[in-house]
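Heads up, one of the protein chains got dropped from this complex, but the rest are sitting where they should.
Entry: chain A
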Amino acid sequence: MVIYGVALLAGCMLVGLWAGDVLGMLLGVESNVGGVGIAMLMLIFLGGYLMDKKKMPASTESGITFWNGMYIPIVVAMAASQNVAAAIDGGMIALLASLLAVVASFALVPCLNRLGRAKSETPQPKKDKPTALKQDARQRKSASSPVSARARHAR
């Protein structure tokens, strides 16, 4: 039944957010620490377990995939209810501070990406071009993951 999927999703969210609140309290922070992340991990494990046990018929799954599909429209509604006017009122300091932070963080993505990869992967024999080598390594790595394969296809 569709509601079973929705209820599983809702249960994960409630327990995850509660755990995030408790974690925040334990750390002495006035904020939820990773509640949504904990809920996502719970859904990955519970969903995977139920799928293995063949306890996830298509109708139950559709209760989760519906909300998955509603994600982008919800994000659009979220964008439309942001306090954009206040941000623009904040003026140059606010804009420059955030622009600098965002650009610096963007620049760090490839650095960190290389850092972890260099450690975790065994060195491979050199081929014609270093870029081709990297592409090749990625390709091989993503052969097992349909997600990134699809991501590349979209590009």
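Convention: a contact is a pair of C-beta atoms (placed from the backbone, for glycine too) under 8 Å apart; a residue touches a chain by one contact, two chains touch by 3 or more; residues count from 1.
Definition applied: contacts and distances are computed from a predicted model.
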Which of "Radical SAM, alpha/beta horseshoe", "NADH-quinone oxidoreductase subunit J", "XdhC/CoxF family protein" or "Malonate transporter subunit MadM" matches, in UniProt, the chain that is not displayed: "Malonate transporter subunit MadM"
Missing-chain contacts mapped onto chain A: 9-10, 12-13, 16-17, 20, 23-24, 27-37, 39-41, 43-45, 47-48, 61, 64-68, 70-102, 104-110, 112-113, 115-117, 120, 138, 141-142, 145, 147-148, 150-152, 154-155
